[in-house]
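A single protein chain has been omitted from the complex, and every remaining protein chain is retained in its original position.
Now for chain A:
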Amino acid sequence: MSLLSSARAATGRPSDEPPPPDDLVVVPARHPWRWIAAAAVLVLVAQFLHGLITNPGWDWGTFFGYFFEKSVMDALLITLQLTFAGAVLGFAGGIVLAPMRLSKNPVLKSVSWGFIWVFRSVPLLVQLLFWANLGYLYDRLQIGVPFGPGFFSFETSTLVSAFGAALLGLALHEAAYAAEIVRAGILSVDSRQLEAAAALGIPRLRQFRRILLPQAMRAILPNAANELVNLLKSTSVVYVLAIGELFYQVQVIYGRNGRVVPLLLVATVWYVILTAALSVLQHYVERHYSRGYVR
């Protein structure tokens, strides 16, 4: 210490000023532009909020009047059902299609490839209309020996209701996307993991379920969550089949009372809330599958 200060004195600095070296205070760099940018953005946000509150066009009274209204709640339930069933069926399909596409069996491989190609190509809206009009193509469906006699048969129109058509369309559409998401996950796992499992004599299906899939989940989850949010919003497309999901229902209401904007807002806010709930779910599921990856 004394050595230091005498050295400083020797270089001509005032010897009483510098504090002892272990007391040095850290001064962070200043970022004036950050403050200016933040202020500018805040002004814009404030202006937007002000508009939301004061512009009578938003019609908040109507918004709150319908937000929890019974028919809207029922419609919300149908949206949730479509999303849930679409996701479960879609990912179940994806989990089958992805290993098929990665298998060495040329038949399985091409069938999976073809399925994914077709159902990613056809717009969901077009597909839904196809299923709803299946009765034009086949008026009876039957279960029986392929190319042979049938045991049970159904009127197509009774079997494929509007809801059934919607579900079928969403599930097939979703399965094609889920297959690629699952395949990306599987490819992300080091092949030596399966080699180690094979060397331990672990059966194939168990290798997939216990070793491959849990590791693939880490790559699958962010994309799957994305796809799920997409699906939630895609359910609004089934309004073309006159199914009373959220978007269809608000259209019915504003068709009656003419209050378009507040009712669109009802649907929008519900979609936003559901997406937020999915994000929270995503956080916890991702945390579960990060076991062993964080120190």
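We take it that a contact is a pair of C-beta atoms (placed from the backbone, for glycine too) under 8 Å apart; a residue touches a chain by one contact, two chains touch by 3 or more; residues count from 1.
The criterion applied here is as follows: contacts and distances are computed from a predicted model.
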{"item": "The complex's invisible chain, by UniProt name, from \"Sarcosine oxidase subunit alpha\", \"Amino acid ABC transporter ATP-binding protein\", \"Cytochrome c\" or \"dihydrouracil dehydrogenase (NAD(+))\"", "value": "\"Amino acid ABC transporter ATP-binding protein\""}
{"item": "Residue touching the undisplayed chain, where the options are A:Leu24, A:Val107 or A:Leu200", "value": "A:Leu200"}
{"item": "On chain A, residues whose C-beta touches the chain left out of the figure", "value": "192-193, 195-204, 210-211, 214-215, 289, 291-295"}
